[in-house]
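Only one protein chain is missing from this complex, and each of the others stays in its spot.
Here is chain A:
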Amino acid sequence: MRHGKYPLIVAFLVPPLLLYGVFVLSPYVQAFQISTTDWGGYTADANYVGFDNFTRLFRDDYVWNAIQNNAILLAVVPLVTIALGLFFATMLNMGGRGGKAGVTGVRGTAAYRLVYFFPQVLSVVIIAVVWREVYHPNNGLLNGLLKPLGIDGPTWLGDPRYAFWCVLAVMVWSNVGFYVVLFGAAMQAIPRDIYEAVLLDGASRFVTLVRITIPLLWDTVQVAWIYLAIAALDGFILVQLMTDGGPNHSSDVIGLRMYNTAFASDTRFGYASAIGVVMFFLTLSVAVLALRASKRDRIEYS
């Protein structure tokens, strides 16, 4: 097998690397180049404008508005999703205390686990469409539920005060299930006798979660944090489909800003690429910061 080993390896490696290079890496590089031009996208003439796009970007209130929304997503979505994920996973794996001895989940754990995972098997597009209907002011499920209670529900996605938060809620909803399963799997890997020792030491469920489970799951939480942070900096699909950034840009995000700059009324590809480049560096620095900030000792079980 020694003979002719390298041709084989090369034969397997080259096609994927080539595809990756052409369709992933080269657009990245091109974006940097395009961001220094005033290219309109549909014509061949593009003039080099240096850093003009970037200086304009820093004074563009629409961009800042979008970045601000992304910042809120970044602050809220990972925190809420991870908190809910940990809470549900704890209840499913060791929350049961109802008369049974030992460490067990609450009753009906298998059913809950299935239901929590539902959003994960749905396409994001379907989630967006379904929730748009739920939020519908006249015949939506949400206002339909509020009506019997005598509450005249707002227009939700049509109201600049609520639209962004409605999208944020859906973002959390669609992610929680996956993290319940992820944290649940990580909890299964924690030796059971540690939780038995906790029971004997007399810790409440809350103390167990904070003092034992979270420290032991820290690696997994860290990974979740980074994924969610990256997802929070995106949010394009949900926002585009549910509100298209509206009303009055109240739910705009940077990804959508870039998209609309490039493909909407005016096709300013050069400027859109500059937004893309900024977004790239933002995401990168958030990921690096999240990794750095959450670094701790690795846990080893004896």
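As a convention for this text, contacts are C-beta pairs under 8 Å (C-beta built on N, C-alpha and C of every residue); 3 or more make two chains touch, one makes a residue touch a chain; residues count from 1.
Heads up, the rule we're going with is that contacts and distances are computed from a predicted model.
Q: Pick from "Glycyl-radical enzyme activating protein", "Multisubunit sodium/proton antiporter, MrpC subunit", "Crp/Fnr family transcriptional regulator" or "Sugar ABC transporter ATP-binding protein" the UniProt protein name of the chain that isn't shown here.
A: "Sugar ABC transporter ATP-binding protein"
Q: Considering the complete complex, identify which of A:66, A:216 or A:256 is in touch with the unshown chain.
A: The single option touching the absent chain is A:216.
Q: Check each of A:83, A:141 or A:207 against the chain that is not shown and name the one that touches it.
A: A:207
Q: So that we can see where the missing chain sits, which residues of chain A does it touch?
A: Within chain A, the residues touching the omitted chain are 97, 99-103, 191, 193-194, 196-197, 199-203, 207, 211-212, 215-216, 218, 297, 299-302.
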